[in-house]
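Below is one structure, written out as structure tokens; the observations come after it.
With one protein chain held back, the other chains of the complex are shown just where they sit.
Note that the chains take the letters A and B in the order they are written out, and that residue 1 is the start of every chain.
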Amino acid sequence: MKRTNVRYWTAFIILTVMLAVLLFWNINSGSVELSVAQIYQIIVKHTGEKTAYNIVWEIRLPRILAAVILGGALSVSGFLLQTFFGNPIAGPFVLGISSGAKLVVSLTMIFLLGKGIAVHSGTMIAGAFVGAMISMGFILLVSRKVKKMSMLVICGVMIGYICSAVTDFVVTFADDSNIVNLRNWSLGSFSGMSWENIGVMSAVIFTALLLVFFMSKPIGAYQMGEVYARNMGVNIRMFRLALILLSSILSASVTAFAGPISFVGIAVPHLVKSLLKTAKPILVIPACFLGGAVFCLFCDLIARTVFAPTELSISSVTAVFGAPVVIYMMVRKQSRSL
Amino acid sequence: MKDYFVYTEKMSVGYNGKPLIKDIEIELQKGQILTLIGPNGAGKSTILKSMIGQLSLLGGTVYIGRDELKKMSEKDLAKKMSVVMTERIHPELMTCGDVVSTGRYPYTGRLGILSEKDREKVREAMEMVNATELMERDFSAVSDGQRQRILLARAICQEPEIIVLDEPTSFLDIRYKLELLTILKKMVREKNVAVIMSLHELDLAQKISDVVVCVHGDKIERFGPPEEIFSAGYIRQLYGITDGSYNAQFGCIEMEGAKGEPEVFVIGGGGSGISVYRQLQRKGIPFAAGILHENDVDYPVAKALAVEVISEKPYEEIRPETYEKALNVMRKCKKVIGCTEKFGKMNEKNRHLLEESEHLL
Partner (left out) sequence: MRAFKTVFTAGITMLVMLASCAAAQGAETISGLTFDHSMELEYAQQFSVDCYEGGYALIDIVESGRFLVVPEGAAIPEELDEDITILQQPLNNIYLVATSAMDLFRAIDGIGSIGLSGTDADGWYIEEAKEAMEKGDMAYAGKYSAPDYELILSKECSLAVESTMIYHSPEVMEKLEDFGIPVLVERSSYEPHPLGRTEWMKLYAVLLGKEAEAEQFFAAQKEQMSGVTDSANTGKTVAFFYINSNGIVNVRKAGDYVAKMIGLAGGNYIFSDLGGDDNALSTMNMQMEDFYAGAKDADYIIYNSTIDGELQSVDELIAKSPLLADFKAVKDGNVWCTQKNLFQETTGLAVMIADMHRLLSGDEVPDALTYMYRLN
């Protein structure tokens, strides 16, 4: 027991340190040169030259916090779905959530803008969230009829395809300019976050994360398989419902505020589990949050500084770093079990 | 209310609303082992799954103590009943200790953190199954036999009043089969739990059960202690055995003996003939066996495998008629094998048979 405790403490310390390092690095990076001392003054003492102040408080900090919160949400959501489906490549968007969000966003944009009504950013966020929740609603309906979990994944994928098909259909009749923008939205971005956004996303995501944390016990039971979980006293129906709901809310929030971001939800849980060498939810859930935050901060840093002022799409960066990790994990797991 | 611990009333089970087995009436006391036997697909697993709540009952009631199964909350049921199922599970990155600890689920707090008492129970359970050294080992890295023991330990540390096991010995070799059942028996004696399980191994079922339930067709055909259930004729009928036979006394199966005119006459007795009978059967050579007393150890095997058995009543000296009969049969055979050197007062005539055979050939 002692040895594992040491391991766990070390893992958490490593993750926290990495987070601190990346926070520091991120806040010091940007198109405009600001010295560490300046930034210190601005953050801690709230004094400083107006432009620099704005840059740090209104541009860098909201963006960094968004990367932390959304990255954490994504990886916890991925962990939940991987456990639930017993599938190592399940991710936050396996249930068709992002396709539903994209559908509603495209309908909103094309419909409202087509009528010359300007769209508020809050409307787009709400639209994306609603679309994601509608997809989730379908999945919940289906889950009542379906006994095997593997079926749900297939349904999710199918729903994803249906939404994409409808989106493409609608887009065909849209003006060219609208199409370009859907592509922008689909690639995901942490740009342009405001403190308002941070407020809303924190409220929703932290509530969901807290609820997930308190579900550690049934999730751990579920890792033994549904039969044993039921025997241990887990109400499988409620559990299923709660899990779908919470993971959908987490991924919907991310999609709403930043668009779909790939690979964080798939890769980070694996990384975290191999660091901790355990899958116990009570440890993995907080570790995933930290891991996801670290991963997203790192990728966002690269996305916005490497080719400044052009921003790379965050999904491409996460894919570049995430996919090799997933492949490596799979290969190692295979070779070990052989 | 009856004074049984577990009993069912007109229980009906099945899938998708279609009843597979109806009017199930099972009764079991604490400290007893009940085994379900029956052919493949008869519905043993269905019954067990319905009893643990995985499948909804299509009709009737299951009582545990004074409570109806349906009305119990999941938590209460978890404290009363634990299971060991056949399917292999694949928990990720869990040690054997972790797996056993999950048995404490109904007793731990909100976040599932184990108290000292819980850890103590886990240790005890693992000791009971002789798996203490496996505590830190990865569950997926241990052998099948060890895994089943761990799962049994898990069921034990859930501190149940009933343990339900679905073919727990299916994947195990003979050593682990015995080991597991021994532990089960110990559990029953020490903790006074009731055990409901299904087994394919009839010999084990016969030896370990206090109550045997035979599932056949759409009902419970027979229900009672093993002595009442295990007769060769019934087992044959229950399982529809056409090739071979079932030896009720020993609870073992015998394959079909070679048919036709006996070519070999085997003089056996006292257990010496058994291996010869089996060899001949393997080679497909029809044989006759004699003279065997009906209470001889060789007798049941000979009965199953030989074309003809010349037998004598138990505890009697071999009568002259019997001796004549044997001689006639022996004369028709091409070869005689004498298996035993020991001749006593009772089977003195066998020595004569042996001497006669030397003259014949």
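We take it that a residue touches a chain if its C-beta (ideal position, glycine included) is under 8 Å from a C-beta of that chain, and two chains touch if they have at least 3 such contacts.
Because the structure is a prediction, the values reported are computed rather than measured.
Taking the full assembly into account, the omitted chain touches A.
Which of A:Ile43, A:Val119, A:Ile282 or A:Val325 touches the hidden chain is settled by the complete complex: it is A:Val119.
Touch with the chain omitted from the figure is made, among A:Gly30, A:Pro88 or A:Gly225, by A:Gly30.
From the set A:Ile14, A:Ile59 or A:Ile302, the residue in touch with the chain omitted from the display is A:Ile59, counting the whole complex.
Although one chain is not drawn, its touching partners on chain A can still be listed: residues 30-32, 51, 54-55, 58-60, 109, 113, 115-116, 118-121, 123-124, 175-178, 180-181, 184, 189, 191-192, 194, 308-311.
Methods note: only the chains that are shown with their structure count from here on.
Chain A and chain B have Cα centroids separated by 53 Å. Residues 52-54, 74-75, 77-79, 81-83, 85, 87, 89-94, 98-99, 102-103, 105-106, 108, 110-113, 140, 158 of chain B touch chain A in their complex. Looking at the complex, you find that chain A touches chain B at residues 86, 214, 216-217, 220-221, 223-225, 227-228, 230-235, 273, 277-280, 282, 337.
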